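Everything below concerns the one structure shown next.
Here the complex is missing one protein chain, while the rest keep their positions.
Read from first to last, the chains carry the letters A, B and C; within each, the first residue is number 1.
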Amino acid sequence: MAYDLDFERPLAVLERQISEQEKKVEGAQRRPDRHKPGELDAMAAELANLREKLIQETRSTYAKLSPWERVQVARHKQRPYTRDYIKLMCEEFFELRGDRHYGDDRAIQGGVACLNGRAVVILGHQKGRDTRERMECNFGMAHPEGYRKAMRLMRHAERFHMPVITLIDIAGAAIDLEAEERGISVAIAENLIGMAQLRTPILCVVTGEGGSGGALGISVGDRILMLEHSIYTVASPEAAASILWRDSAFAPNAAETMKITAQDLLERGLIEEIVPEPLGGAHRDLAEMAAILKDTITHNLNELCALPVNELLQARYQRYRAIGESSHALAPAASVS
Amino acid sequence: MAYDLDFERPLAVLERQISEQEKKVEGAQRRPDRHKPGELDAMAAELANLREKLIQETRSTYAKLSPWERVQVARHKQRPYTRDYIKLMCEEFFELRGDRHYGDDRAIQGGVACLNGRAVVILGHQKGRDTRERMECNFGMAHPEGYRKAMRLMRHAERFHMPVITLIDIAGAAIDLEAEERGISVAIAENLIGMAQLRTPILCVVTGEGGSGGALGISVGDRILMLEHSIYTVASPEAAASILWRDSAFAPNAAETMKITAQDLLERGLIEEIVPEPLGGAHRDLAEMAAILKDTITHNLNELCALPVNELLQARYQRYRAIGESSHALAPAASVS
Amino acid sequence: MKDETESALSNVNSNGAHPDGRVKALPQNLAVKCPNCREVLVGKDWEKNFHICSKCGYHFRLSAPERIELLLDEGTFEEFAADLTSGDPLSFVSRSQPYRTKLETERANTGLTEAVVVGRGQIEGMPLVIVVMDFRFIGGSMGTIVGEKITRAIETAADERLPLLICSASGGARMQEGLLSLMQMAKTSAALGHLADVGCPYISLLTDPTTGGVSASFAFLGDVILAEPGALIGFAGPRVIEQAIHQKLPKDTNTADFVRAHGMIDDIVHRRDLRAVLGQLLRIYGQCMEVVTVESSAANE
Partner (left out) sequence: MKDETESALSNVNSNGAHPDGRVKALPQNLAVKCPNCREVLVGKDWEKNFHICSKCGYHFRLSAPERIELLLDEGTFEEFAADLTSGDPLSFVSRSQPYRTKLETERANTGLTEAVVVGRGQIEGMPLVIVVMDFRFIGGSMGTIVGEKITRAIETAADERLPLLICSASGGARMQEGLLSLMQMAKTSAALGHLADVGCPYISLLTDPTTGGVSASFAFLGDVILAEPGALIGFAGPRVIEQAIHQKLPKDTNTADFVRAHGMIDDIVHRRDLRAVLGQLLRIYGQCMEVVTVESSAANE
């Protein structure tokens, strides 16, 4: 996979050098007689050197990504989506469709699955990979029936005492007339109260973009994890910029100021854990990403499933109750008179 | 109100005679000098006589209505509807609208009310009186959102420990593309299971036509009452006739054979109580009908609300469980080998 | 409710099938004709192909015994409640035909005692309770005994903590038993509420046709709802709706595709994949059932 993001340009240059060097080495190997002794070894060493350099450069680039750069990674078109994770993590999966009221929203998909031998309900936003799928999924921007299907699946999990795993990756809930007609506000609101009271563990993982109410509608749970380069925000940086800076070009500033990265949010106690990504981002190695996530999910579920459900619910209530209390770490006591 | 049903023709004749006699008496009273002594008294006596005769005839006619004649009464265009009962029975009423998913079906209406000082949820089919209202209500033929609203109101009742009163009067659930698209089957089915498990008393009253699944969708409860001239049937007599007799003209036969009257169903143990109607049918005296029904509802709710909810639910389960068991009164042991 | 299906049926089968849904085998069962594409199929191939048309994929209706043979591990089916047979609670007679006689005829024609067969069995070695309706028997209509047998199956699943599979094929309630039939909708649904409380999964398979009172009760209450391709599924049949609204309906109205598109079912499963899909579901739910039964029995105390 090519390095194709703006801030990856130096890496892309290195990548091109590597590919040229590879061709050189290959050509030389085909006709070793044409080269001086040692020349071939030197060429191979140079190639290895370049490769090592790329790894180092990638590592250092990704170690100090700006929030706006993370936004680019979180939105990468090759980033793994919910269906990828399901396919790569679950031993068995059966999709449950439909809200039993109106339709089957492809922007949120999920079903029952076995994950490391445990029956779970897993669901998440699906942005879609190719054009056809993206259209079908409305680019992951879910409609009311998506949230209602999600709640139906979670009630299903509750009935069968399966834990729920939600994967969040959405720019924002659908903004159109149909969404309003069928009550996108009501659908999200009912999920918030429904998830707060669901009598089974809920583990939420922000895998890409956690965009506003559309993200929150499936991410009320016992623990919120975020992938290393994912973001979670009250409004998209572009939207925030166009209001607070009166120009959407200030999106990078908004991304910085609003504290939307996994690192910012862990620091502020709003999430429980960061899930490391493969070098250069999840999209560079889907299988490794899925393996890491599977391990993370498993150890979290092991802990959550061991708790009596009443304790779980009380802790879940307290988790949210504490956000923005005057005693909260984020609201300095001084400013709350 | 004029006697306007087919079988009421003799009563209509009497009514016309009374009205003529009334005019005569009135005329005579205006000019008493033109009449012989005693003539005026005789005319008045004749009027009283005719009036008494009408009452007697009405009583005897209504005492031996055929099932098909009862169908006519149950469908009378002046029969009291849900809104009439609410207005006449409840001290306070606030309508709760909408299913919070799609729309507000006017074919099923209801809300919170005070009935004899008790907070209740009351809801029912509304056929509509004039043309405009009938169109708006789809003649009482409810769509999925009507059943979903009904269930929402019943959950509301459950939360606030209010008993539920449902009034049933529907030819049948909506038969159209929209009903199928939004899952009329699912909506009714979910009400059946929801009502079977609702943790508050449910009292159902068939006030007019209890038409098939469209009726059942709001009539699973602890007790089913039927107004004296109401019907409750698995399929409309016309539909049954057109299938089983291959000619809808046999509707009267179907009405007879299918045992659809309150009397037939009480005898078979399928309902708990018959609510008497004013002489000549509920439509002849809405206020009296409502007063009778209010009393009946009150004494039933007094009993149901006194039961612990677990007992209530067990009895409700048994009520339905027993229908069609081999031991059931209606399935003679002999024929169940 | 029955009318809807009967109308619907004549619709579905307008091209050759017997109106009750049975396919007339050509002489000596050597060949059958597909009612959908009119292809003449070699009988043996057709049987091996799960009674599916090899040309157009049309799923022929299956009788209850055929369905059981298709789905269950060989030799695992144990029927129960087989001795329950319908009485004639209303002494029903229409067009000089007593219902009682009709029942006898149907019994003779189908070899069944009623429109449903219930029992225990296994799929891929996993035990379950299975309910299979048979459309040949008075259109699979639900009378008191159909309702009673289904309720007993549900209760058995609940008592023995087994998964439940119901294969529906029905035009709705049985008119000849009047309101008693309608009440079976409530009875079976209430029983499913109890099943849900004890945490047993219920898989509902909708086959051609599933309409009327059956669709408006247990058929659409599955924890998982599957349908066979092409099945007619809905409250009313398309013919009845067209008569009611005086308009032509879109061609796919109330098909399996239609109900899936409208979010009413989980998936459409080709008949050759059914056993595998059911096996997968039983494995997944099997993993949580022990947990559930332990916890729910604690909660119910």
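The working rule: contacts are C-beta pairs under 8 Å (C-beta built on N, C-alpha and C of every residue); 3 or more make two chains touch, one makes a residue touch a chain.
The structure displayed is predicted, hence computed values, not measured ones.
Considering the complete complex, the chain that is not shown touches A, B. Remark: the omitted chain is touched by one listed residue; of B:A45, B:C114, B:A249 or B:A287 this is B:C114. Touching the missing chain, out of A:R59, A:H299 or A:R321, is residue A:R321. Within chain B, the residues in touch with the undisplayed chain are 92, 94-104, 111-114, 117-119, 145, 149, 156, 159-162. Chain A meets the missing chain through residues 173, 175-177, 179-186, 188-190, 192-193, 196-197, 212-213, 216-217, 220, 232-235, 239-240, 242-246, 250, 253-254, 257-260, 265, 268, 270, 316-317, 320-321, 323-326, 328, 330-332, 334-337.
By definition in this document, only the chains that are shown with their structure count from here on.
Under the stated contact rule, the graph of chain-to-chain touches is complete, every pair of chains being in contact.
Centrality annotation: C (chain centre taken as mean Cα position, compared with the mean over all protein Cα atoms). Per-chain Cα centroids separate chain A from chain B by 57 Å.
As a whole-number value, the distance joining the C-alpha centres of chain B and chain C reads 34 Å.
Residues of chain C found to touch two or more other chains are 196, 220, 262-264. Annotation for chain A: residues 100-102 touch two or more other chains.
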